[in-house]
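Inspection log for the structure reproduced underneath, given as structure tokens.
Here the complex is missing one protein chain, while the rest keep their positions.
Right, chain A next:
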Amino acid sequence: MKKRFQLEWLWVLLIAITLFNTFLGEQFSSTALVSVLVAISVMYKGIIVIDHFMELKYANKHLRWLMRWYFIIFPSLVIATIFF
């Protein structure tokens, strides 16, 4: 039951972040700060899905980090393209 409740809470969090990202994109056009905030939230959303939905948090650590790195590298590249 605890696990199910945790999944529900994480689902609400993911939806809230998605709505916040869309609000930022709509209200503040494409400023550097908006892009950085969205990229960081994408990183966080990815890690939530990898750890809790895919259940990699307590699984093979190499695979977990391989997946996590994907979500660290790509949003970071988005941030990098803003400044170069």
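FYI, contacts are C-beta pairs under 8 Å (C-beta built on N, C-alpha and C of every residue); 3 or more make two chains touch, one makes a residue touch a chain; residues count from 1.
Throughout what follows, contacts and distances are computed from a predicted model.
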Looking only at "Nitric oxide reductase NorE protein", "Sugar ABC transporter permease", "NADH-quinone oxidoreductase subunit F" or "Glucose/arabinose dehydrogenase, beta-propeller fold", the name UniProt gives the absent chain is "Nitric oxide reductase NorE protein"
Hidden partner chain, residues of chain A it touches
3-4, 7-8, 10-11, 14-15, 18-19, 21-22, 24-26, 30, 34-35, 38-39, 42, 45-46, 49-50, 52-56, 58-61, 63, 66, 70-71, 74-75, 77-78, 81
